[in-house]
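Note that one protein chain of the assembly has been removed; the remaining protein chains are unaltered in position.
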Amino acid sequence: MTATLERLPLLVRDWITGFFPEPVRWLVSGLLAIVAILAVFGLYFAYLTLAERKFLGRFQNRPGPNRTGPFGLLQPFADAVKALTKEDIVPQAADKLLHFLAPCLVVAFGLISFAVIPFGRYLIPVDLDAAVLYFFAAGVSSELALFMAGWASHNKYSMISAMRALAQLISYELPLLLAVVPVIMLSGTLSTSKIVVAQGGWTFGIIPHWNVLTPWGFAGFFIFMIAAVAETNRSPFDLPEAESELIAGHLTEYSGFKYALFFMAEYFGMSALCGLGVTLFLGGWQAPIDILQVVPSYVWFMVKLSCVIFCLMWVRATLLRLRIDQLTRLAWKFLVPLGLINLGNAAFWHLSADWSGPLQIVRWAISAAVIVIPFVLIGRTLSSGLAPRTYRYAT
Amino acid sequence: MLGSGIIKGLAVTAKNFVGSFHDPERLPTVEYPEKRLTLPEAYRSFPFLVFDGENAIDGLRCVACKMCENECPPQCIYIIPERDEKGRPVKKPKVFDIDLSVCMGCQICVEVCPFDSIKMDQVFEVAATNRFEGLIAHREMLAKSNTYYHQIRPTEAAEVDTRLAEEKRLAEEKAKAAAAAKAAAAAKAAAAPKPVATTAPASATAPAAAPASPAKPAVAAPSPSPSSSSSAAAPMAAAPKPPATTP
Partner (left out) sequence: MQNEPTSSAPGLAGTPANSSFDILHSPLGSPQQGASVREVNDPFHGDLLEVSMGPHHPSTHGVFRMVATLDGEIIVKLKPVFGYLHRNHEKLGENTTYLASMPYTDRLDYLAGMTNNWAYALAVEKLSGQVATERAEYVRVIVGEMMRIVNHCCLVGFLFNDLGTSFTPLLYAFREREKFLDLFEELTGTRMMYNYQRFGGCRVDPTPEWLAKAKALIDGFPRFLDEYEQFLTGNEIMLARTQGVGRLSPELAINAGITGPVLRATGVGYDIRKVDGYGVYPRFDFRVPIGDHGDTYDRYMMRILEMRESVKILQQAFRDLPAGPIIDPKAKNRGLRPKAGEAYGRIEGPKGEIGFYLISDGSTNPYRYRVRPPSFINLTVLEDMCLGHSVADAVVILGSIDIVLGEVDR
């Protein structure tokens, strides 16, 4: 039963490809994977927007959208109809070609990142050897598409936004990679599927061997998530589209469906990066407890992904936006040093792999100290001079 | 430590998130068309005209004195007094229009009205498809019964009724006194076609007020009437506040 459920998507695929002659089956199989990702993540995107609005509403003590259909469940479709029927405005002075290309490219780059994410034990669209590298190459391109949008709009706000997007890209690509390198180092592979397999197994059947449950892995996950939020331009790092300063940043001159495409790309990018985070640090499709393996692996992946995305919504509901200089300072003066130290930490973890007994505790202590002490020290310099104040009163 | 403030903030939002599911204090939204708040009695939207009795136009308390028209800050009230066949003004508005698109609901008209005839309504859903004609409220639209007034503002309406009944009683007494004094002369009584609500509770200060009535100047110019005691509508009803009725 479990095995059938686990293989269910494959069985469906084989059943469909069975209708086609042998020579084109590989093609059909590939196309099916694309269609499946588009359908599943298209729907996931649609309901993610609804969930975000609902959850944000709850965080803000209001019910959120609840008018379209029961509990507002048809809201995404109403939004889609609205986006499709709105007038598509292209400014006179805009670079028409780039203005058109940018939203297409940003979605395309967001989508191709999905190719290397293992959604389940047997579900990985393309099992590349250098999957992680491929992922980052695709991820960076989407930021370039944002720059394209900002530049092509020929609007001053969009221009500032484009410059911010590039500054942010350059700053946060480094900590993102530095956070990932330890994982690659310890699992010895660039293949996402093998990284997930390497995180398999449980201690006592309840403690999973996920990377996040080690000191270096936790620090790596922490850095990765901060950088991922910045990469996907979400609050508190939503500087390119800073609503209160730049109106809508690179989106200012977009309307109708092109605007919706940018939104789609943001959510695709967020899902993809969080998916990578789940893959690298949270054990991918592995179940958290041994006995819960009866639940199919792809369900676990989606559950973890949704949890991570919920945390991002929570952060969005809470935090305020950094300024661009503070944003880059955070990257270069805090995340990059921490990431480099964490690299050494991971190396220590790798070298001390055969410590056992009481040495195991020493190993944990050293590893934790190596990351916590720099965190506190660098954090102190970063926030020096900033503190809540006490006030005096006039007589 | 860096991040402690952020974590505190996250705790607050988490508290509100969870609270919004069980604590009505943390989900104060009222889903409007389905659920409605009860409006406080003092709530005001736009003015309306109170009438007594059954006929909305004949029963209007308004005497077209134009006090509100003059005092209205945005000048959204427009009044033309009714005239009889001979062209003399009758104490009734022929046209009483309020431009709701201009009215700012300030209640000044209510405060200056000496006849308690204009009051603030509580209807706030006044959308119209035509922004010019559709938002001008005419006399017929504005006239609402005293019963309605009692429904929306029970305390205030009761006070007003008490006061009006008292004033009416004083006026009646005065009219009687005047009639008795000038019995030999032509019978005089006001013919203002404004019957006052007879549902008002009896006043407790009746004896004390009696000597006060002669002291008041005879403000409402009494007009000759052939039969003073013929109907209930005969005694002049409107003489409440001295400055208002001075001709």
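Some points to look at:
All chains are identified by letter, namely A and B, in their written order; residue positions are counted from 1 within each chain.
Operating definition for what follows: a residue touches a chain if its C-beta (ideal position, glycine included) is under 8 Å from a C-beta of that chain, and two chains touch if they have at least 3 such contacts.
Bear in mind that the values here come from a model prediction, so they are computed numbers and not experimental data.
Per the touch definition above, the residue from A:50, A:149, A:178 or A:242 contacting the chain not shown is A:242. From the options B:18, B:104 or B:128, the residue with contact to the chain not on display is B:104. Contact with the omitted chain, checked across B:8, B:138 or B:182, is made by B:8. Where subunit A meets the omitted chain, the residues involved are 56, 59-62, 154, 156-157, 159-160, 235-236, 238, 242-247, 316-326, 383, 385-389, 391-395.
Listed here are the subunit B residues that touch the chain not shown: 2-6, 8-9, 11-13, 15-16, 26, 28, 40, 42-44, 71-73, 104-108, 111-112, 120, 243.
Going forward, only the chains that are shown with their structure count from here on.
On subunit B, the positions that touch subunit A within their shared complex are 1-3, 6, 9-10, 12-14, 16-17, 19-21, 26-29, 31. For subunit A in complex with subunit B, the touching residues are 55, 58-63, 66, 314-315, 317-319, 375-376, 379-380, 382-383.
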